[in-house]
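Removed from the display is one protein chain of the complex; every other protein chain stays in position.
The chains carry the letters A, B and C, assigned in the order they are written, with residues numbered from 1 in each.
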């Protein structure tokens, strides 16, 4: 019985942290996204050098063959540093989709490239958790038509995985005839979102999929987004405490005012159990599959709520400075706000949790 | 343009307050309800002496012919003093029902007795806002059968007004054959609730009712319950502030701690706009009927929420003493908690507000 | 209780409506707070002439010179809002400096500055807050030292909106460094063209630069630029700070936003179903509607108290705290209702409402913090509204000891 991270996991998290500490400072990030949403290839190749990009890719395809728990720990660090890389679609959702539904040939074609960090994959799952503006992708004669919104991942992704309205997963190559991609720009320029319009686009089915390929991908994606919020919110709490121990008003450190102390205490009290919830959800994904869906829903929904509370409260503790661009606190604020809505807002996700439990 | 109470209204509220200040102290109330839920006849006749019982009864029937706004102001004071009298069913719902749907004869028979404080009327509206345990009253051959739960008013009410499942209002006399009354006991012994079981009970239809008699009664009842919460919650806030200015811990008045100050400030900030909302809802009942339903729903729902917050927070400010029976703070706490559920909890009532606005 | 307006007021309302209708072609485009356009200046002159702005300011200072009439002011505001017509100039010069001068200025200052400010000829910015002096404004450090007939000013201000366009600044500076902190401050008026002033735009989390930082390096200002006496600046500023706080938290703004969300939820769909059909979103909407209505009626109560010259007490003190929070919550609901569409921003395709919901969500958080943080508001409510004690002064000056 041990509910804790292993030595190896702590070392891996630490190595990513150390890599990012120098290379993904706030000033660096600020510069990278100055012109709009970005997946930064430089940081990506650095992460590839650490073996991070192929974390979930089996060793036979050149990856590390690790679990979602490990990937989650990486994502927590990426969130903590608001790093502009598309780890979730390329290194988590794409390998999981290929492993669950891809042919041997498809795996051979794409997994090694992913593991080496040579290829980006975008993933469109938004319509599986609530289609807006009439979006949706249909299949006719093995060709895809329609529209996919809020596709996760870099603009230059070599392939995009899309879910059809029948629940199958297709791979579409960049530059395919009839495919048009537009960038969507969110509050958070550290994450890339795209809109795909498709007119009879040639696509490759991932054929081995069982019924729940897409739900499983959603589970994984939601755990990862929860982990990202966890990292970002933890950082915002730490920044708030640190600021309150520097800033004086009325001849006192503001951190000595009960109102400020209690706000920080409430953030900590809300956030700390979230860590265990996200750990468990990630652990359950591989180790307790029958609980996976429920735990992923709870992790995503609860982190969305707690993340919003922490983002707002930390900003309040920072006073006017928190509202300016000077300290850059808003990069975390926006990342948390963006994650809240991706792959289903909290109410929607909780409703799924009710269904999973047979309550309705 | 004047959104304020008139001199007359202030004087009336003041006269009720002065009457109750001596006669409905906490110790008196505590004694009155020691053995269970009570409508106190002594206090009632005192209120009758002030002309309160017939406030809504037209002058031709011996009453004061005033508006719901006036009745609401009385209820606020009754809530403030947690007075164990059944003002809402007897002096508000019954006259309104008779005026809206009663025959001349019915009015003549009952309204003067109500105005003089000689008669109690119980009113059952619970099934119109959500039937529990399969309750409901049906009519066959002009006789009533079924069950009405959470009937408001004294156990010895001379008549009970019930709503049938068709939406009509009937009067049933105490002691009618086939009628059986059981007391229900809630957390709040200052309010009387009963269960009526009916087997072919002779009843008198209030025949002139238009379609919305029952909705109008619900509006009035909800505004009154909101006013009761307003009075009780205002008192709880005042008690909290007063206690915080007496009690010392760590060599300081607890009212000088920011945590306590801010909790009191939040109570005040939540409660103060409620006063205007309840005023407006009561005013609209008579003066702006097209807004009456919406405002009654909002007043009831919002006061239920704010009341719960204030009841809990005031108890917290009182620390352990708030939890004991010694200070008796819980009498207000329970009255607020009871009112929250009567005639529809907040979610239910808000849903009605959505329908009123044609949103669904 | 009577919410109807008496016939003379009904007639006045009609006059305002007629005026707006008749002069629709003169409405200037909605202005930001910066330099007014020529069309705006003309409109302002017309409004003053009608008494629809600067209503109670004496004619000798360029105002309309009417008697105070709170109901007429309210009617004007209501009708301008209803028609969507641009109101009079509303920058910090008009809303803060002019009342200050009327109360505390010399006759010469009133005659000189008020007409020019009302007409839009002179644009002002406000120099109060400093990086180290926010909630605790009285700790401000910008120093003015005497040099002959002049003050020499050094220091920094922040949160200075329109500083890059303003002609003039009204500014708090510390002139008596050895006096107790509330008694060492003076209130100065000087030109933004004075050498030694540098304005840097201050970008906020919204991505816009709604404010500026202003740096003073040996800025030379004549000593007669002072309003009130030396060392009286704190009292002079406080006379108008209350005006600023009064402007925040207007429930009518919340009501307008609520209506916009109702429309949004009626029109937008997810999986083909109207958002309004979602019981969870609908219940949140209704909870906020309760609050908006309560604050609107609270506003009616304040208006009545104002007419009657009564002290509305707590009903007044809570407006900023509750109103700003309400606006923030409304924006949050709109974002949640829109889901992934709700996170779009800037120039994105599929952006709704030009990104206003996200911008409000952030800017309203700024308002919760600014103009007296929520924490300061709660101090005020508990101390002034509920009579609770101030925090005791710490025994040692530092709060850092464990």
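Note that a contact is a pair of C-beta atoms (placed from the backbone, for glycine too) under 8 Å apart; a residue touches a chain by one contact, two chains touch by 3 or more.
Model, not experiment: these values are computed from the prediction.
K.L.:
Which one touches the absent chain: A:5, A:139 or A:326?
P.N.:
Here the residue in touch with the unshown chain is A:5.
K.L.:
Taking the full complex into account, find the residue in B:3, B:19, B:87 or B:150 that is in contact with the omitted chain.
P.N.:
Of these options, the touching residue for the absent chain is B:150.
K.L.:
Spell out the interface residues on chain B facing the chain that's missing from view.
P.N.:
126, 130-134, 149-150, 182-188, 195, 245, 248-253, 255-257, 259-260, 308, 312, 315-316, 319-326, 329-330, 333-334, 337-338, 341-342, 344-345, 347-348
K.L.:
Could you list which residues of chain C touch the chain missing from the display?
P.N.:
Where chain C meets the chain not shown: residues 279-280, 283, 383, 389-390, 392-396, 398-402.
K.L.:
Which chain A residues would touch the chain omitted from the figure, given the whole complex?
P.N.:
Its contact residues with the unshown chain are 1-6, 69, 241, 244-245, 252-253, 255-256, 258, 260-262, 264-266, 268-270, 272-277, 279-280, 283, 287-288, 295, 298, 301-302, 305, 347, 350-351, 353-354, 359-360.
What we mean here is this: only the chains that are shown with their structure count from here on.
K.L.:
Considering only mean CA positions as chain centres, point out the chain farthest from chain A.
P.N.:
Following the centroid criterion, the farthest chain would be B.
K.L.:
Averaging only over C-alpha atoms, locate the centres of chain B and chain C and give their separation in whole Å.
P.N.:
Going by mean C-alpha positions, chain B sits 42 Å from chain C.
K.L.:
Give me the residue numbers in chain C that touch at least two other chains, ranges are fine.
P.N.:
Each of 375, 378 in chain C touches at least two other chains.
K.L.:
Would you give the residues of chain B that are in contact with at least 2 other chains, written as numbers and ranges?
P.N.:
258, 262 - these are the residues of chain B that touch more than one other chain.
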